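Only one protein chain is missing from this complex, and each of the others stays in its spot.
Moving on, here comes chain A:
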């Protein structure tokens, strides 16, 4: 029996209490909450923390409209009035479900381990919406135990406090802020109308290369000098490693989890699959990308070099739960053909006012070619 004392239980303020005590406490909760399968949440520093905003996890279009047209008072009043009505799924919903499927498999293989995905709801919504959000989480049987509702304040500071590995939000400004803080982040949009069916048992994540996994240094060449020069330059610098981009760390986390499955002989049946989907060409510029990945000790299960061809059709075949790209053109192209794509607003491809505005205007037409 665990005996709990007044003093002397904890030394550091950041230490969670003895696992046994917490597990027992949680079990007590389970008695009162039979429908939800209650599992212990991992410590943030051990887990791969995915922070999602309320609008990407759920569909809150109607409510968002009320907020924009009528203001916060009416918005909150509406939310409270409809508290027992669960929201529908948002663009990140299938991705989160797939994360949970991976967790289930990980728990089977490593029951004591905390190397799991931990999904945190990170929203600047008011706590008045809290009950509706929790009711919705219950309705969809999601395993999300942690949340921060910051009542209108920016949640960015909290991302760091949770050791966030990836942040998904509908608000591009918050995503930019997160990237500036060194946190992998991407903006999500309304899911495509005609959505490609995705697996419920295998998490699939697709990444663009430049300005996502890698830095945008090569894209700068492309923007300044065009596609041919880009291929030329990349071939010439084949053996020079590219610098890392904002989502390299996330790919790394996925790779680590994949190895946990391989270690138990589940390479063929691995519930995580990663893809590189790049405009680079296998013949010339692709080598540099692959060599860079290899030197980082990383790889993707598949690498697709499109040599400038549109990404939509390829993604339709792959059926990822999420595709990260730094260019809205590709994000939109993917969505047109049913893939949920997230925008990483990083690097030279962004429409943000740059130091050389003239070059910015020229990029739109050339971006289409890439």
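We adopt the following convention: contacts are C-beta pairs under 8 Å (C-beta built on N, C-alpha and C of every residue); 3 or more make two chains touch, one makes a residue touch a chain; residues count from 1.
Quick note on the criterion: contacts and distances are computed from a predicted model.
UniProt records the chain missing from this view under the protein name "Cytosolic 5'-nucleotidase 1A-like", selected from "Rab escort protein 1", "Guanine nucleotide-binding protein subunit gamma 1", "Integrator complex subunit 9" or "Cytosolic 5'-nucleotidase 1A-like". Residue-wise, the contact with the chain that is not shown comes from A:162, picked out of A:58, A:87, A:117 or A:162.
The chain not shown here is touched by just one of A:109, A:131, A:173 or A:309, and that residue is A:131. Residue positions on chain A in contact with the hidden chain: 1-4, 6-17, 21-22, 24-26, 28-29, 31-33, 36, 38, 40-41, 43-44, 72-73, 76, 126-128, 130-131, 134-135, 137-138, 144-153, 157-158, 160-162, in rising order.
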